[in-house]
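Handing you a structure now.
The complex is shown incomplete by one protein chain, all other protein chains being positioned as in the whole.
And now, subunit A:
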Amino acid sequence: MAAATGPIPGDPTPFSISLAETASSAIQSFAPISRIHQHLCAFHFYADDMSRQIEAHHFCAHLNEDVRQCLVFDSPDPGARLIGVEYIVSEPIYLTLPDEEKPLWHSHEFEVKSGILFLPGVSGAVQRQDLEKVAKTYGKTFHFWQVDRGDELPLGIPNLMMALTRDGQLHENLSQDVEKKFGVSFAEERGRRAYMSGPEHGVHPLANGAGKGLKLELREVALPPTVPVPSVFV
């Protein structure tokens, strides 16, 4: 599948708008965005299709010690597309989730211990201080924009995403591409992360789709009766 690498359709931003944005970025407050402190690179695949894999750039904030929330982009570049969100919770929090909810979440142990999940630009020793915690967490990821199939715009309904759980899943070309782009070696980092451990109680059997595929479907819902409005009258 050809990934969407071209620009978003549409005209360039006119100067008047750019100027307004420079002003707003200086004048307004961005408190929730200022909490975003970390860039984390990993891979996601579709919860019903492991063969469709995407390099996912997470920009993460802590809500507290146990809960994080991340904006997921398709690249670390200024023109990156916001393709999804991921929430990350510690093991004790995950265990309080209803059983119906648990399958929507994926474990992080393999991604972290294999070296594949990493913090671009951060030294190994410093990364590992945080990643040893991440190894014990669970994540819930939705994507809204199927850039891997070449969609120029975010079409369709959301997709539940999953994360790598064992060797042999990650496409070799994607792996090498990321290693080269960011100057990292997953194998080397794996060696240094051997000391880390996953969740205290082991990866929960209901996590990762309970080992099965999942997908989302749209359904029409009747709303309480209202008088239909002809579109002529806005």
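In this section, a residue touches a chain if its C-beta (ideal position, glycine included) is under 8 Å from a C-beta of that chain, and two chains touch if they have at least 3 such contacts; residues count from 1.
Keep this in mind: contacts and distances are computed from a predicted model.
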Undisplayed chain, where the name is taken from the UniProt record, one of "NADPH:adrenodoxin oxidoreductase, mitochondrial", "Nucleoporin NDC1", "Phosphatidylinositol glycan anchor biosynthesis class T" or "Oil body-associated protein 2B": "Oil body-associated protein 2B"
Residue of A:R81, A:K113, A:K136 or A:R193 in touch with the missing chain, whole complex considered: A:R81
Footprint left on subunit A by the chain that the document does not show: 7-14, 16-17, 20-25, 27-39, 47-51, 57, 59, 61-67, 69-71, 73, 75-82, 84-85, 87, 89-90, 93, 96-98, 100-101, 103-104, 107, 119-122, 126, 129-130, 140, 142, 144-145, 153-158, 160, 165-169, 171, 203, 207-209, 211-229, 231, 234
